[in-house]
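Everything below concerns the one structure shown next.
Only one protein chain is missing; all other protein chains are in place.
Right, chain A next:
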Amino acid sequence: MTETTQSTDTEQAAESAQTSDIEMQRSGQPLEVTAGETREKTRDEWTDYEFEGDAKFAVEDLDVYYGDDHALKGVSMDIPENSVTALIGPSGCGKSTFLRCLNRMNDRIKAASVDGTVELDGQGIYQDGINLVELRKRVGMVFQSPNPFPKSIRDNISYGPRKHGDLETGFLANLLGRSDDEEVEELVEQSLTQAALWDEVKDRLDDNALGLSGGQQQRLCIARALATEPDVLLMDEPASALDPIATSKIEDLVHDLSEQYTVVIVTHNMQQAARISDQTAVFLTGGELVEYGDTEQVFEDPQSQRVEDYISGKFG
């Protein structure tokens, strides 16, 4: 059964490779592929993914340009709630760019321009009048390299809520009897416990966060993102700078978090994506979303020949 499907797939791929060759000659535009990659035309149905429940993010025809560079080409995908979505693909395929579109971190890059719609809970985040502070409170982010602030562990965790005005601390608050010191302690313990770091650091909350190991720093960054009580957690290769033990801790953590949060994770490591995610989106060279579906299906029975080649390690 599987074999038959695969052979059909190969035929289809060969067909589409021909079509794209013809197209290429006609339009004069070469299809962007790297060495070893099969030529084929991406089909819309490969990226259709049906799921039960609500979509947290609905992305429609998203294009991103860095100056003249077209980094993301017409990406449309719906991301289901309370699940782990993995974005995989070779370097420079636009998966981090896509992730950064979900909380508008691309705004911070001057050359970047974004076209298309992204809806969070049915509300467009690229429309006028959007409150970026509120958006980023709801959509937390963890970066590739651990980047705790040069402050104490406690201050790192409580930084977001304090700056949002949700918690009041400091001299004046103490003086006026409005200080939320107890709430801060609660928040710190809760966030660190969620990030599976509490037992390791509970006796040194006043120490500088830069004194923690790389894996601990990364979990601290996750705890810091959780402290603002987001709905969504975006992770940009959170384990790429960590050793295997720290990586497995982060993976377990991601798995636990998916019960309460919608997690979108970019990774280079395909085993990791297969282990931890519920659905997988494959971006390939040129900033195209080639295939999106249930993780099991994408890894075991990919519809696209290019995706199969990529997953089996023929290129990328």
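Just so we're on the same page, a residue touches a chain if its C-beta (ideal position, glycine included) is under 8 Å from a C-beta of that chain, and two chains touch if they have at least 3 such contacts; residues count from 1.
Assume contacts and distances are computed from a predicted model.
Per the UniProt record, the chain missing from the shown structure is "Phosphate transport system permease protein PstA", taken from the list "Transcription elongation factor Spt4", "Phosphate transport system permease protein PstA", "Exosome complex component Rrp42" or "Fe-S oxidoreductase". Residue A:Y159 is the one among A:F51, A:Y159, A:W198 or A:F315 that touches the chain missing from this view.
In the complete complex, the hidden chain is touched by one of A:D48, A:D69 or A:D207, namely A:D207. The missing chain, though absent from the display, is touched by one residue of A:M105, A:V118 or A:V307; that residue is A:M105. Chain A residues in contact with the hidden partner, per the touch definition given at the top, are 103, 105, 108, 132-137, 140-141, 143, 145, 147-151, 159-160, 163-164, 207-211, 221, 224-225, 228.
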